[in-house]
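Removed from the display is one protein chain of the complex; every other protein chain stays in position.
Residue numbering begins at 1 within each chain, and the chains themselves are lettered A and B in the order written.
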């Protein structure tokens, strides 16, 4: 986002210089001398704040960073308008005894849980319930103590904040900014739940797409193993196991990529069919469809990753020993037979067309990937986003499907390519994309398209007054 | 930008839980029960707000989401400090009758038009004119009803706001944040015009570059068609139409890419010449030059796209049937003739140099593309940006021009490559880049360079006191 002002602040010469010359910033109180409390206190000191730690055991002052005071909780709280509660939720109870001294103060809840939705209400809500006279702000929980100290804040420069008191939030945001962090206001304390769950997540939106991708990858890999390794071994005693390293992955990647790309567009079609059938857009979709629609972006990016691998696996072909050996041996045979195979315009067209379609498909694939980068998709409006994701997306699907069809070429009907009655794997890969394209083709027939458009603008079949305004 | 807090809020278990436990947020009033009004109302309800719809026909309560109240306009307005006007501009007149009850309230104009600059003043300005006692805030018009409901807010998480009253804006921003959207303050109500035009645009900055690119693409394609397909057909009755799929595009892409790259740097040179001639930087450039300068980034990205396609089209060469056939037939001829062509150090150098120059040029091309991503270009300062776009940009242009020159090699002078007196297309492609580089070379001669630098620092030829400070 912006240059590392944090790192500037961290640089060695900055602390002594500024602390001398400039008036000290306000005093911040921190309850708790655990790791996070100490790291935050050190950082606050470095950035010009006065820091007072509140502790049950104020004698153990060796625990707190140099320059900070350490007092008991009540005394510490009196000295500052902002108190950071760097204590586990399980120990919040002791704060009830300090209700009088904390009255009207800003309490910053920085706590995290060990599991998602560990407690029925968020820690910040719980704190606000314990001390109704305080202004509770949830903040800093997404920042790690390690990152605060080491200055490697790349991933956690963002501080999500929420709270019911605007001024309290503004005061905490000001502190975050002084620390070189980027505060992001998330609204009222209702958002605390999400803010607390946030640092516990590990790519939640990627789980389903990766799972779907893994299932297809394993299935297609086994299919290829049977037709291309087991079949020659069983029928001709031929060892083609060396195909496992590149040739088979280079069948798996494009096939799964094409299927996943089609699966990105299938839920939109199903949604349109459901809306057409129900005649309204105000009824909920089934849960599985909702989830599917929400992970389309991730599904598309996994498909792009596979397409990328397919592209490189294809481009290295002429370098591979296996390919070079076969090319040479083919040529030697040709020379020994004194045969010259004439140049076939038809095959030149077919081969070039399928390669060109693949390249163009890959190009639009990459374009879709680039536009799904957060900073790019933030810079386009809704109309542009839909244009890219829908129009360009379908163009990509059409190009990739055509690429596979041209690759197949004559082989769709020729018997020798069927092993153990199994069709070649590219035939399998075409089922879902062709079905999606066929359904889309039906849905853009004018009469159906108009109906869907009207439904999506709020029209309902049952009530004829529904789309009247005001 | 940030994790989908919106989606978190949307998750099924969130609504009932939070609505029960937490105190309700403030009450928001919505005028209009059209699609957008209902969608926004539903979203507000889900995020903890009380929602009251104002309608001409308050009996038709089946139209509004469950949990919302529906009253006539005046009664509804009384219950809330914030009123969202989800009504078309054409119907704003009825609000005049409510002037008394609306006095001092915050009116949120969410309207969009059908065309850019449809009305002389913005809808929000018009509303502010109708109700001078109200604080009008323009907001939410960039968010689509469909996106609000489905939760697919990727492209429209940003809410552009403007208004003349800071507190009113802050209140609306708070609502936007609670809905999981990202409010972006655009200043006073003067900005409403741009905010209203924003969702109607479809890549306005890309139109001119794409048009320029399309014209060059068609011209160069026809040129190649004449020299490489029509010429052999006419002179030797040879059918080389199979070149259309890959070989000819792979001439068109690099040629157009190089021309477009040169066109990115031409306006800067023209501007410098104009400034040198006029002796001041305070006179306006002609309009065409202004427009050209503003679309340089897009021009460069189109050029990068073509360079990317050229790279892949080149890398697939050894896979193509046409190339393999010719390689084999060349080899067979060589063997039959019992000839061995000796290894030529000169050709090894020439071939490798032109490939290496192309790769390095492409590498810097990609680097330029990456630095033009919004999130990357936001992270660099002006000095760094100019270093990348100017220094690295010219390096790229020099490398790509040299790549083309080395590709040409001996062929510039050899007659056989001229068909119908037309030079090979790469000769054509070199005209603009070489002209740009030559002019740039003249402009960086110290005496001229110093003059331009001084002019750009505010010096003017006529007045000698101009660059005096204070």
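As a convention for this text, a contact is a pair of C-beta atoms (placed from the backbone, for glycine too) under 8 Å apart; a residue touches a chain by one contact, two chains touch by 3 or more.
No experiment lies behind these values; they were computed from the predicted model shown.
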- Note on the structure: Contacting the left-out chain: of B:355, B:398, B:422 or B:443, that is B:355
- Task: Specify the residue from the set A:305, A:395, A:428 or A:448 that touches the hidden chain.
- Result: A:305
- Which residue of B:379, B:422 or B:439 touches the chain not shown here: B:379
- Query: Thinking of the whole complex, not just what is shown, which of B:99, B:205 or B:233 touches the missing chain?
  - Reply: B:205
- Task: Would you write out the residues of subunit A that touch the absent chain, in ascending order?
- Result: 1-5, 7-9, 12, 14, 17-18, 21-22, 25, 31-35, 38, 47-48, 55-56, 60, 62-63, 87-88, 91, 94, 142-147, 149-152, 154-158, 170, 174, 177-178, 198-203, 239, 241-242, 245-247, 249, 305, 308-309, 312-313, 315-316, 318-322, 324-325, 328-329, 331-332, 335, 373-376, 378-381
- In the complete complex, which positions of subunit B touch the hidden chain? 1-3, 120-121, 125, 158, 160, 166, 184-191, 193-194, 197-198, 201, 205, 281-282, 287, 290, 293-294, 296-297, 311, 314-315, 317-318, 327, 331, 334-335, 340-341, 343-345, 347-353, 355-356, 359-360, 362-363, 366-367, 372-387, 456-458, 463, 465-470
